[in-house]
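Contents: one structure, followed by commentary.
With one protein chain held back, the other chains of the complex are shown just where they sit.
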Amino acid sequence: MIEGRSITRTFAARRGMLGRRGVQALRGVDFTIPDRGAVSFIGESGCGKTTLGRILCGLEDFDGGDLIVAGRSMAGLKPGQRAPYHRRIQLIHQDPYSALNPTRTIGQILAAPLALRAGQRGEDRGWLEQRRAELLGFVGLDPDYVLPRYPHMLSGGMRQRVVIARALTVDPDVLVADEAVSMIDVSLRLGILQLLRDLRQAVGVSVLFITHDVATARYVGHGGQLYVIYRGTVVEQGDTDTVIQHPAHPYTQSLLSAIPVLRGIELPGPERVVPTGPLDERSEPPGCLFEPRCPFARADCRTAPPELGQLGGTEQRHACLHPARRSVVAVPAGTGAG
Amino acid sequence: MADTPAVCVRDLMVMFPTPDGPLPAVAGVSLDLARGQITGLVGESGSGKSTLALTLLNAVPDPGQVVSGSVIIDDVGDVLTLRRPELRRTRGARIGYVFQASQNSLNPLKPVGKQLLDLGRSHGVRDLRGFLHSARLLIDEMGLDAERVLASYQHELSGGMRQRVGIVLALVLNAHVLILDEPTTALDMLTQASVLEIIRKVHAQRHLTTLIISHDVGVVGDLADRMAVMYAGRIVEEGPTQEVLAAPKHPYTRGLLTAMPRITGDITEARPLPGRVPDLASVPRQGCVFRPRCPLATEVCGTAEPPVTVLGDRRFACFVAAGEAA
Partner (left out) sequence: MTTTAALTPEQLQRALRRSRQRAASRWRLFVNTPGRVVSCVIVVVFTLMAVVGPYLYPANLPIHPDNIYAPPSLAHPLGTDFEGTDTLALIVTGARYVLLAALIAAVITVVIGTAAGLAAGYYPRLAGSAIMRVTDFVLAIPGFPVLLVLSTIWHFSSVLQMGVALGVFGWGGIARAVRAQTLSLRERGFVEAARGLGLPGGHIIRAEVLPNVAPFIGMNLMLQLTGFIYTEVGLFFLGAVPYSTSNWGVMLNNAVFQANAVTSPRALAYLLSPLICILLITLALVTLANAVDEFFNPRLRRV
């Protein structure tokens, strides 16, 4: 199990402004990733979800709070000592094209980490080749087809599967999929999403799915927790399907309202929400961060920062002083015309 | 009764040279853009949709070549036969084109205002002050601060702002046909929603004929009045958006809708589409191009390409679907 407690991360300001004015990428985020679980982080670009994913994988450091991996506190360890723990969390990058070394074959790419593993376990070449074929089977690829090929000879979907297979070579606890399907053709996305979902059972790994496309999160995160992140804070959290159908925070409602509606098979949600004000709001008000754009803001929203609280006895949590459940997401249009 | 389509594409064939010989990226496409309507073109990578869009401007990049067909635009004639000066006048003044990821339309070394002036000057606009004024009005309509935008360089604007500036550049010369190539790819949900809203608004206000090209069925499904589905250089289905989505005729359209991650619908009913998205070299040379991945393929599908069946307002190219409709 992985736990994040009040994770904070500030990036130094680039414009050489003297003083501590940095960009607050994360402002005290709490989350839990259970074993074999599925967790989704939803938000727009710049909200900090990618930074959070990279902190989990050890590619970035955090400034405050703590990360608990397999019972060990990462804050208590020096950066050099954390590597073995972060190895249990593997990143599936957005871009399958740059995630594989173009000068090596798939066979070589997978053999490198497996050779390390074999050395640790005292196994021989035979074990390596068998394990490699097994992992390729897990991800739905034919070893005879892919092993001798270079990455540019495979489609985007296949490359992403190779990336997943490579991540599995170290028997990780968590796969962090950061926009893992956004650069793949639409007809191939479902295959990857279902693969990630199935791996939870097949291999016992948890999946952290980071995306701005809520629809894809449905497929991987079914039965798991959904976190909505806005400018470095969690504004809403709960069961995936519940949050999608009954969001309580105006930002979540805005996001879900923005999803295009397929005319003919869907009808727009009855209470759609459109945020007001400029799109790239960067001010730091003392109260709620979303207040400048919130169509439901009231006087106290400007002064008091909302804490992540619970909505009337449910498991769902949100950070809003005046939450209200609204049906914003599209609904199926009855029975379609024949 | 100006019900003639604003743009008529007939039997368009665009070839690209490959190590295996010249192959068609666009193979015999015929499409009408209904006047005053938004038409959406859906296709995945390699479907030929971007090549088709560029052909409407007669701007197919080397080494591609238009081998046959015509693109007839309202008061201009066949774009493919125009001479250089006439073609230059048409681009911008008659047809507005918004490029994918509008970074490409914007010169990184010049502020937006200067580029607008360049555009005006190169199209022989005499009254540059009036021109800039109408540009300002357009930018205001987009919900942006006109003075700030005109003074900014490309890198000082966010993705959503750049996209809107792209739309401004496309419309400032009062074109009546607007083509948008992947206008919202790489944009966040909220930004995408606002850009789509702007396209809707501008289309209605100026009585445009709009073509929107996207790999995102949602974008087309939300915005377009009519939609066409492209696969391997061919249009496999076309019709009013609502009808095509509610009752798709072509197996590719059906498969795509079933394989698409959606916010509604039963997730257990979703099925991935088998096989790979074809590129130029792997398209079958004989028979229906979708055959290798089609669950309904029959004997006849392997013999020849299916002819276009017309059913009221809709068209599709499938042997099996044609049989069902009969």
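Labels for the chains are A and B, by order of writing; each one numbers its residues from 1.
Methods note: a contact is a pair of C-beta atoms (placed from the backbone, for glycine too) under 8 Å apart; a residue touches a chain by one contact, two chains touch by 3 or more.
Predicted, not measured: the structure shown is a model, and the values here were computed from it.
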Discussion item. Out of B:Arg162, B:Arg234, B:Arg276 or B:Arg314, which residue would touch the omitted chain in the full complex?
Written reply: B:Arg276
Worksheet entry | Options A:Gly22, A:Pro113 or A:Pro268, residue touching the unrepresented chain | A:Pro113
Item to complete: Please pick, from A:Gln90, A:Thr233 or A:Ser257, the residue that touches the omitted chain in the full complex.
Response: A:Gln90
Worksheet, complete the sentence: Across the whole complex, the chain not displayed is touched by subunit A residues 57-59, 83-84, 86-87, 90-91, 93, 95, 98-104, 109, 112-113, 116, 140-142, 145-146, 153, 157-158, 163, 166-167, 169-170, 191
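Note that only the chains that are shown with their structure count from here on.
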Worksheet, complete the sentence: Cα centroid separation, subunit A vs subunit B, in Å, comes to 31
Worksheet entry | Contacting residues of subunit A [partner subunit B, same complex] | 44-45, 155, 157, 181, 185-191, 193-194, 212-216, 218-219, 222, 244, 254-266, 274-275, 279-280, 329-333, 336-338
Worksheet entry | Residue ranges of subunit B in contact with subunit A within the complex | 44-45, 158, 160-161, 188-194, 196, 215-219, 221-223, 241-247, 255-257, 259-265, 267, 270-273, 276-277
